[in-house]
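With one protein chain removed, the remaining protein chains of the complex are shown where they sit.
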Amino acid sequence: MELTVTDLACARGGVPVLEGVGFSLTSGRALVLRGPNGIGKTTLLRTLAGLQPALAGAVSVPPESMAYAAHADGLKAVLTVVENLRFWARIFGTDTVEAALVAMNLGALRDRAAQNLSAGQKRRLGLARLLVTGRPIWVLDEPTVSLDVESVALFAGVVRGHLAAGGMALIATHIDMGLTEAEVLELGPYKAKARPGGGYGGAFDEAFA
Amino acid sequence: MSIWKYANPKLFMQTTDRVLPFLIPLTVVLMVVGLVWGFFFTPDDYRQGATVKIIFLHVPSAMLGINAWLMMLVASLIWLIRRHHVSALAARAAAPIGATMTMIALVTGAIWGEPMWGTWWAWDPRLTSFLILFLFYLGYMALWAAIEDPDTAADLTSVLCLVGSVFAILSRYAVNFWNQGLHQGPSLTIAQQQHVADAYWYPLMISIAGFILFFVMMVLLRTRTEIRSRRLQALLARERMA
Partner (left out) sequence: MIALLVRDLRLGMRAGGGFGLGLAFFLIVAVLVPLGVGPEGQTLAKIAPGILWVAALLACLLSLDRIFALDFEDGSLDLLATAPMPLEGVVTMKALAHWITTGLALTLASPVLALLMNLPGAGYGWLVASLAVGTPALSVIGTFGAALTVGLKRGGLLLSLLVLPLYVPTLIFGAEVVRRGAEGQAVLTPLLLLGGITAGAAALLPFASAAALRINLR
């Protein structure tokens, strides 16, 4: 199983942010994406997850193999921890909720409504969702936001276990998760450049060429 | 070379630069001739008197009220299938004109209806359909205005235009089913002129031609404005990137 990205360009709000991005990832490997705010990490991950079309380039990936975790956790406030998790397990056609609860240290909170969780606990629940998807490629957007040091280490252990089981992870993050084996891709050099002579190469530049 | 080359914004701007100087005077001449002839140089109808002359406004505006939507539907399909930006902008440009034409048809109809049927408004199928069509225009324009990203707005309004067209036709039949109506059948078909006397036929045809050219002219002008405004956005986006 392999994820290959070639010469990818993506846009946010119609404006190109990244271009020429290329990398590949194989089973058991992780890639950390780095770059300053606004460089387009979220945009790149959303493009990879298939939520928005790429401006150019290609993403080669087996179908239905990606699990995407965004800034928002997709939790329902009035449902309990285990209900939230079980919903996603059913959507993805798996039924292994218990293992995920244990792995993310949520066992004691299982019957608490999501609205009564702390920010860090919500985040842990959001990340536990990855485990119930049963998908090999994890696409993680700032997964450690609002996690304390212990929880970061816990999650790093979960990611390591996922890699050891033949999975892959693509992580956009600012902090060091302690995943020493992960490769790092700096996005700075891929920042899209403005075209000389006008606009951003869209259809409306040529109207006045 | 195919017709699609005009979907290129540059060629569109160049072509309309050359066409408009002829189109605008021709439109003015046809509209003035059609309306002046119709209003002042036709005999009064033996039953309806001078009120009948509102036909020179009512019929062309009603025709365009419907056909503008049809044009928007075609333009929306072209945008969805071939992704030509000019097409989406032309659909956007046509909507307020179509809405205005529909409004003119409704208002002139009311003014005509008062002396003829003794009421400004009746829930007649044709009148009701036009009112519903006007609501469709309002929704379409409101959706364009509500969405910031221009390509997203173009996509969503095109989908709405498609679905709206189906429901507009359904509404037309539903309204017919609901009330059989006062309004006469269509007075005009291009091939036959039996419903309309010759004295009215020629000025009416000129007036219709004038309205059609007016519509085309306005769509071209407004599309040019939209293209310029998109260019402005592109330049602003470049400044943000720099």
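Going in written order, the chains are labelled A and B, and every chain counts its residues from 1.
The rule we apply is simple: a residue touches a chain if its C-beta (ideal position, glycine included) is under 8 Å from a C-beta of that chain, and two chains touch if they have at least 3 such contacts.
Keep in mind it's a predicted model, so treat the numbers as computed, not measured.
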Decide which residue listed in A:74, A:157 or A:178 touches the omitted chain of the complex. A:74
Missing-chain contact, candidates A:4, A:24, A:52 or A:96, resolves to A:52
So that we can see where the missing chain sits, which residues of chain B does it touch? 132, 135-136, 138-139, 142-143, 146-147, 152, 155-156, 159-160, 162-164, 167-168, 170-171, 173-175, 177-178
Across the whole complex, list the residues on chain A that are touched by the chain not included here. 46, 49-53, 64, 66-68, 70-79, 83, 87-88, 90-93, 129
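Note that in this section only the chains that are shown with their structure count from here on.
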Flag every residue of chain A that touches chain B in the complex, lowest number first. 13-16, 192-195, 198-200, 202-209
Across the complex, what residues on chain B touch chain A? 8-10, 12-13, 85, 149-151, 227, 230-231, 234-235, 237-238, 240-242
